[in-house]
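Just one protein chain is left out here, and the rest sit where they should.
Order of writing sets the chain letters: A and B. Residues in each chain are counted from 1.
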Amino acid sequence: MTLLVEILALPLLGAVTLGSFKSVLPRPLAGIWASLLVLGAFLLSWAAKDRLALLPAAHRVITGSLWVWTQGFGPAIHWALYLDPMASIWTLIITGVGFLIHVYSNGYMAEDRDRARFFAELNLFIFSMLLLVLAGNLLVLLIGWALVGLSSYLLIGFWFGRPSAVRAAKKAFVVNTLGDVGMLVALVLLYARFGTLSYTGLFGALAHSAPAPMFYTWVALLLYLGAMAKSAQFPLHIWLADAMEGPTPVSALIHAATMVTAGVYLIARLYPLLALAPGVGEAIAVIGAGTALFAATVAVFQKDIKRALAYSTVSQLGYMFLAVGIGAYVAGVFHFMMHAFFKALLFLAAGSVIHALAGEQDMGAMGGLYRKMPWTAAGFLAATLAISGIPGFSGYFSKEAILGQALNTGHPWLWAVGAFTAGLTAFYMFRVFFLTFLGKPRDQHLYEHAHEAPWVMTGPVVVLAVLSVIGGYFGTGLNTWLTPTFTRYAGAAHFALEAGPVWATAVAVGLALVGIAGAYRLYLVRSMSVDSGTERAPGRWAAASWGSDTAWAWTTTLPLMALGDWLTGVERGFVGSLAGVGRGVLAWADELRPIETGLVRRYLLSVMVGSVVLLAYFLVRF
Amino acid sequence: MMHFLEPEIIAAVGVLATLVAAMLASSRSTVPYWFGLVFSAAALARASMLHLSTHLYGGAVLGDSYSIVVTVFTLLAVMAGLLLAWDPDKYGAEFPALLQLAGLGAMVMGFAGNLILLFLGLELLSLPLYVLAASRRTPLGGEAGLKYLLMGAFSSGILLFGAALLYGGTGSMTFVNFTAVHVVPGLMAAGLGFLLVGLLFKLAIVPFHMWVPDVYEGSPTPVAAFMAFGTKVGAAAALLRVLAFGFSLSAAWWGLMLGYLAVLTMIAGNMVALPQRDLKRLLAWSGVGNAGYVLVGIASHNLLGAQAALFYLLPYGLAILLAFTVVRVLEGREESPVTLASLKGLAYRQPWLAVGFLVAMLSLAGIPLTAGFIGKFYLVRGAIAADQWGVAVGLVVATIVGLAVYFRPVQQMFAPGDGASGRFTVGTGVVLAAAALGTLFIGIYPEPVLHAVIQSARFTWLH
Partner (left out) sequence: MIRAVPAGDVVALAAALFAVGAVGVLVRKNPLIMFMSAEMMWNAAALAFIGYAAEWHQMQGQLMAFLIIATAAAEVGIGLALIVWVYHKKLRLDVDDVSEMKG
């Protein structure tokens, strides 16, 4: 218990000290201080993991309450923390990958005037994410959930001078808050029914509660709404691509490795609830597979390197949701872990490229960069091979685990979509690699000035590259390690890793190879330009993310604004808000004296109409 | 026997003493303000030490912890109003006495156990506010005062007639006797309907809310801040008291109607707040929406709802005080209108002011770790416990709209641009710090405050 508090305290300390003293700190010190604190949190997480490993497998949980939060209205709610094997995986990734990205940021943000604010907000994010993961009940989890949303908002809008950054930050915040509201309602429902929100209490109560399928379905759907918004599942994916307006290390840490996987964590954490609402799991899996395919098609046509990677993140998150939806929890966590390695690596390498090209993000201006930046290119290649699922690299193991289990649990269609997407993934990722690093330089001027990144930036890239290559061999260990989490409560029958049939693996790998060959032929042999294919209809639509942004604007934003304007008009011209009830009375008043523009008298009339309605109700209903 | 009324007695003596001080001191002296502040603080200190439950004069005066909570809330509003108006040149020497008198009215509404005291408290609250609302020497001030006066006189007339009908129906003025006597049900129903109109008017429930935006906009900002908190405390306290003490047996009957009104108010208030440009008008509409939230708790007609309604007044009050403090700082001595555009770039010009405003908006929007979240959480629980699912859904919908409402000013604050800036005074600084810290404290560790407040609304006969 003490260890957990300290894990949380270190990044919080960093956020507070950096936030308070940001104007007086010597400039390089801010980054070093922030990185050291996250390193400390990582070491403590490691110690916590070791302490957890010493416990007997059946009792592998460290939990406790810091203080009673409230006990006013009914059963008490505690500020509780909870560390089990799954949470420890998450803490290790958050602090470990987080530390590497902090180190990288020392180089990437070296020139920025506001770097102390940057590191303060980055530390705040680490704290919030750890709070989310270490929460011992759903309310504390929700607080962490909202705080990561807040720090993500701050970091996307870090360069608030750019209107596009401010707009992107707002979009992310609004979409995320939509999810938060769904979760809040679910929490109230659970609390009202079971009188507790703690994991132990809630899951214990679920085990022997009266069956009420509708209730569990609704609660699970509401919670999934929160996960959907945070993890950019279709149709709430629209904020993630715009979130790339933030600095690249932010994209690597928050919008690829950690925060966007919070939804996966939530669904995996709530597996006993999901077991009681089986339809929801199926829906999650179907939406996940659909999102994976959808985002992959969009990624194929992107010009901006970061947007291509962002859609690739959405697509990979789709795989994770496919896994947890069909109950393959360990496979989902496994893919989260591998994805954290290779996607953080992709973003960091892309960041180095952007850094070297003075902020250029358009792949149309890149090309041939491997000669200038060998380390970065090698790292990017390792990650590309991993995400494409080439045997031997990390992504292969986790993706095969998901796809294999989809077949084993009787979802051949989901498998087919996943395998096809795997081919598409290989195609668009190698497209990015070829366009960026191979071929001829397309912008000679930028190419001349390009240079390899400094060692603080290549160091993390190399470490992550090693992890991306060998990560897959953690699979078996992860399986045993996570077993206590998923056997503690009933509801996760097929959680363990399973291998699929050999022919399925062969098909998926074959499709990936076809994808690579296609990319090679199109973009290296025939040197097609970046925006080829986007002039004509299907490509143009895909590049515009199949119109999902426009659809949101037309179906939601505009009507809401129109409604607000309309209601003001109503207020100005009176009556509308009372139209249904008060029309008769109004007509009577109209005959008494035509209503003019005098406002006080309209207000008085409103009071009168209200009184008459109230009186009528009371007399009729008495 | 009388000593449970000591806070109110101190406050009443304070009004007289402040009046005398205003007469003796020169018109530019801050002495009356000091008198007002010290007496209010003394009354607050006395009130927070009381633990009693007594009835006087056959249930006419109810001195229980409920009335103490109302007194404490009201005194907080009075002190905040005084601190915001700490400028005798501008607001005049009579300001403190009038504000304290209005506060006394709200306290009387808190301990009123019969119709006579209810009426007296209501008028004691209203009459000084008519004067204060009109105290700006501009056409807008006169307009605010006149509108408030006409509407107030009209709605008080309706309330009085309702009270007369209730008296006629039961032969008693005391709330608790309404439950026992059922002589002329129709007459009582009509009386209750009219009585509610008067109280809902003060609480600013749709469709009795139309005075609110104009009066807030035209009044001086400290007065608007007091009205937003103090008036609503008095009205909500009296409303809950009448219904819980007098009509607990027919709870489902009035609960349903109030539930409809609560949903209408929450949604209309937040919706119309959305396109507002003037910050004071936006806060006024937000006040309308929040009155709807309070009404949710009352409409739940159960113990949880009553407690949640009483508790919600505090988070709401702190947040709205905080927001009005920011308006007060930004408008400066000239009282130039503060629009959303004048917030542009505030986060970089005056970061502390911006932090205060951010806390206020987050709390009003109901984001976790602020007091507003705790308040809304318990309101939803109350509504669900009463099986009023429609109301709970309405609350959630209104909260979603509210997010957009409170997000717009925050966004302006972070947007680059040149807006207004203003100087802190000691008074505005104190209110800003106290309200912001209070909001965060209740959000992070609500237990002590929550415990004190809910113990005092133990109207167990509502089950």
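For this structure, a couple of remarks:
Keep in mind that, in the parts below, a residue touches a chain if its C-beta (ideal position, glycine included) is under 8 Å from a C-beta of that chain, and two chains touch if they have at least 3 such contacts.
Computed from a predicted structure; not experimentally measured.
Shown as candidates are B:63, B:145 or B:287; the residue that touches the absent chain is B:145.
Of the listed positions A:141, A:256, A:289 or A:608, the one in contact with the omitted chain in the full complex is A:608.
Of the listed positions B:164, B:341 or B:430, the one in contact with the omitted chain in the full complex is B:164. Which of B:83, B:173 or B:343 touches the hidden chain is settled by the complete complex: it is B:173.
Although one chain is not shown, part of chain A still touches it, namely residues 568, 571-572, 589, 592-593, 596-601, 604-605, 608. Touch with the hidden chain on the side of chain B covers residues 115-116, 119-120, 123, 127, 130-131, 134, 139-140, 142-147, 149-150, 153-154, 156-158, 160-161, 163-165, 167-168, 171-173, 213-214, 217-218, 276, 281.
Everything below uses one rule, namely that only the chains that are shown with their structure count from here on.
Between chain A and chain B, the centres computed from C-alpha atoms are 41 Å apart. By the touch criterion stated above, chain A contacts chain B in their complex at residues 67-74, 139, 142-143, 146-147, 157, 160-161, 166, 170, 173-174, 177-178, 181, 184-185, 188-189, 191-192, 560, 563-565, 567-568, 571, 577-578, 582, 599-600, 602-604, 606-607, 609-611, 614-615, 617-619, 621-622.
Interface residues of chain B, counted against chain A in their complex, comprise 146-147, 150-151, 154-155, 158, 185-186, 189-190, 192-194, 196-197, 200-201, 206-208, 210-211, 214, 253-254, 256-257, 264, 268, 271-272, 274-275, 304, 307-308, 311, 367-369, 374, 377-378, 380-381, 384-385, 396, 399-400, 403-404, 407, 411, 414-416, 445-447, 450-451, 454.
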